[in-house]
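Please see the structure below; I have some questions.
The complex is shown incomplete by one protein chain, all other protein chains being positioned as in the whole.
Entry: chain A
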Amino acid sequence: MKEIYMDNNATTKVDEAVFEEMRPYFCELYGNPSSMHFFGGQVQKKVDEARNRVAALMGAAADEIVFTACGTESDNAAIRSALEVYPERRHIITTRVEHPAVLTLCRNLSKRGYRVTELNVDGEGRLDLDELRRAVDEDTAVVSVMWANNETGVVFPIEEVGKIVKEKGKGAFFHTDAVQAVGKIPINMAASTVDMLSISGHKLHAPKGIGVLYVRKGVPFRPFMVGGHQEHNRRAGTENTAAIIALGKACELAGQWMEDENTRVKAMRDRLQASLLELIPRARINGGQAERLPNTLSIAFEFVEGEAILMLLSEKGICASSGSACTSGSLEPSHVLRAMGVPFTCAHGSIRFSLSRFNTDEEIDTVIRELPPIIRRLREMSPFGREFLNA
């Protein structure tokens, strides 16, 4: 069965051009970029080129790019660095809808004496900037607010957030987890209030195991990983050269495909959304009124449970994900949907489709054809769904 892959916020296919770019750096060009000989030196050149390509996608300078092992590492490194720079400050601000990479860290820190403010969102997943304005004070060391939400695709007004942090905070750092945003929407660090920004390679058609922490020039940084002098003493450990080179290529391609992402991919998402709403009663879009990433659709169906939907979709080769409890082994719907106050009648029945440039209109047609009968079937089986169908 050929898969219809619509779970690109979870991970993406490595672009074949990206794979070709990295292929020689395993068995042939395996030198260590730190070596003095020509054999390592030629790899160093490719790593530099990759750094330039990553910087170019986000309007940054090459020396502001630090390669890490993943988005989670970047998030941890940024927040911990800020706390080390300001050892006397005890306040961290984040949001209730962050990825666990940030949220779990902040909650752990709160057990170790830090004061953590988790900003609320409204029913559409939008941030309350007034709450932020009230929260930032001179004790604030770092504000970490994601650029775009992985579950709903809701995009936060990052520059407005940054402006408040700069105005109200006494030098508080502004970090953003931009793992879902980079490559999907244009970002420009040259004209930004962001001090530190996290990227994950495997969300933009590079392999897993490579991430980036952008650190603005002039922003003091205390490394999380210490050892060798790699990455200008900002991240010790031998460079993952093949993955770095792959990420460089992936960023170059993302720049080229940016328009397609925001036109054709967005149009596919919009069509999928409109058709499902039309064909399936009692469905709602999570974050539908907010500004969203062009590729993400989080849709909730009342009276049915997400895992059951996913398994029936999977039988048809369709890969999506869910904000429901049962898929994760947790027993509650996702923290994002709960923070948004999604009604409990449908929080358990939320499904996320996240598209990429590799999706086609035919695949969208297939989902539009296959999903409505699945929902109907599960509703017929559900005691609540039946009450609704009979009414």
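Definition applied: a contact is a pair of C-beta atoms (placed from the backbone, for glycine too) under 8 Å apart; a residue touches a chain by one contact, two chains touch by 3 or more; residues count from 1.
What we mean here is this: contacts and distances are computed from a predicted model.
Per the UniProt record, the absent chain's protein name among "2Fe-2S iron-sulfur cluster binding domain-containing protein", "Protease HtpX homolog", "Cell division protein FtsX" or "Nitrogen fixation protein NifU" is "Nitrogen fixation protein NifU".
Shown as candidates are A:N120, A:S275, A:T345 or A:T366; the residue that touches the absent chain is A:T345.
Taking the complete complex into account, A:A308 is the one of A:A55, A:L253 or A:A308 that touches the chain left out.
Among A:P33, A:G169, A:G287 or A:G385, only A:G385 touches the chain left out of the display. On the side of chain A, the interface with the absent chain consists of residues 303-308, 311-312, 315, 324-327, 329-333, 344-345, 348, 380-386, using the contact rule stated above.
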